[in-house]
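Here the complex is missing one protein chain, while the rest keep their positions.
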Amino acid sequence: MINKIIQWARRKSPWILHFNSGGCNGCDIELLSLLTPKMDVERLGIMKESSPRHADILVCTGPVTAQTEARLKRIYEQMPAPKWVIAAGSCSCTGGVFSGAYNIHDGIDNVIPVDVYIPGCPCRPEAIVDGVVKLLEKVK
Amino acid sequence: MTVGNAFVELQKLSSEAEDISFSELNEKQVILSADQLLPAIKILHENDIYHLSTITGVYDKEHLCLLYHFWKEEGITLRIPIIDEKTSVETLTKTIPGALFYEREAAEMFGIQIDGLDTSEKMFLPDNWKGGAPMRKEPAVAPAEEKEED
Partner (left out) sequence: MSRVTIPIGPQHPLLKEPMSFNITLEGENVIDSALRLGYVHRGIEKLAETRSFIQNITLFERVCGICSHIHTTTYCQAVEGLLELEVPRRAVYIRMLLCELERIHSHLLWMGVLAKNIGLNTVFMYSWRDREIVLDLMEEISGGRVSHAINTIGGVRKDLKEGQVQKLSEGLSVLSERVDELLRIVDNDRSFKARTQGIGFLSEEDVRRYCVVGPVARASGVDVDLRKNVPYACYDELSFKVVSMTEGDVWARSMVRIHETSEAIRLCEQIIEKLPEGEIAATAKRKVPAGEFISRSEAPRGEVVYFVKSDGSQTPARVKVRTPTLTALITLPRQLSGLQMADVSAVVAGVDLCIACADR
C-alpha cells in the first residue's frame, strides 16, 4: 500500500535537477523557460531542485567536456535511487555540432546511463515536457 | 587622429625589426620584434590608446605570430613573430591587467613563452590534459623540457 503511494508520488511530482555539462546555453534557457508563465510546469508537479540529493530526474544539457566528466559522475552518484537521466538536446545525445572536438566526449551516455534522449538544437520546451512525460510512462 | 599618430611613431620603431613577409590585414598593423613590445605599448599609451581587444596566435607565412589588437576609434594591431622556441615576450599585465586571460590563452593554446606570467594552473584546458598545446600545427615541446635537456 505504502509502495503504491510512493509510486504515485514519484509519477505525479518528479523533481528535476539540471546540470549543464558544457553546452552553449541554448537548451538551458529553453529548460528554464519551462518554469515561466507561458509553459509553467510547476502546475504539473515538476519542480526544479538545487541539490542532487533532492532530485528524481537529472536533466543534462550540453556535450561532456573533459573537465565536467568527473562532476557529472559524482552528481549522478549523489542522487538517491530510483533515479533517471534525460539527455536534453543533440549535444548531450551524441555530441551534436561539437562532435570530434579535442575536449569533448560525445554524448553523456559515454559517462552515465541515459533513459530518455530528447533531440533538437536547441530542444524546444514542449519537447522537454514530452520527454519527461514519456519517462514517467516508462516508470509505471 | 590618435591612432594615426601612434601608427607613424610605431613604424619608426618597426623599421629596426627583422624584414619578414606578413599577411595584409584590414586594419593598420605594425611588425615588431619581441623585445620591442613594451616600448610599443608605451607609445600607444602616450597616444591615449588603452583598449586591448584581444591577443591572437596565428600561423603566418613563415612563423607563428602573436597579434595584439588595440582599438580607439579604429583598430591598430602589433604583430610579433615568434621566431623559434626560445623567443619569449614580456607580460603586459603590469600596465594592462586586462591582458591576463588573453596571455594565458595564448600560452596554453600555442605553447608561447610569456615572461612574468604564472602558467602553473590551466585556464581553459582540463587539469588532466596531456595533449600539449592544442592549436599548434606540430607537437609542442614545452620550453621547460627543452631547458632540462640542456
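Letters A and B name the chains as they come in the text, with residue numbers starting at 1 for each one.
Following the convention adopted for this analysis, a contact is a pair of C-beta atoms (placed from the backbone, for glycine too) under 8 Å apart; a residue touches a chain by one contact, two chains touch by 3 or more.
Please read these numbers as outputs of a predicted model, since none were measured by experiment.
**Student:** List the residues of chain A that touch the chain left out of this view.
**Tutor:** Its contact residues with the unshown chain are 19-30, 32-33, 35-38, 50, 52, 62-63, 65, 67-68, 71, 75, 96-98, 100-104, 121-122, 124.
**Student:** Take the complete complex as the reference. Which residues in chain B touch the chain that isn't displayed?
**Tutor:** Touch set of chain B with respect to the missing chain: 23-27, 50-54, 56-59, 67, 69, 71, 73-75, 77, 96-102, 109, 121-126, 134-135.
Everything below uses one rule, namely that only the chains that are shown with their structure count from here on.
**Student:** Quick check: how many Å separate the C-alpha centres of chain A and chain B?
**Tutor:** The answer is 42 Å.
**Student:** Touching residues of chain A toward chain B in the complex: what are they?
**Tutor:** Those residues of chain A that touch chain B are 65-67, 102-103.
**Student:** If you look only at chain B, which of its residues touch chain A in the complex?
**Tutor:** Residues in contact with chain A: 125-129, 131, 134.
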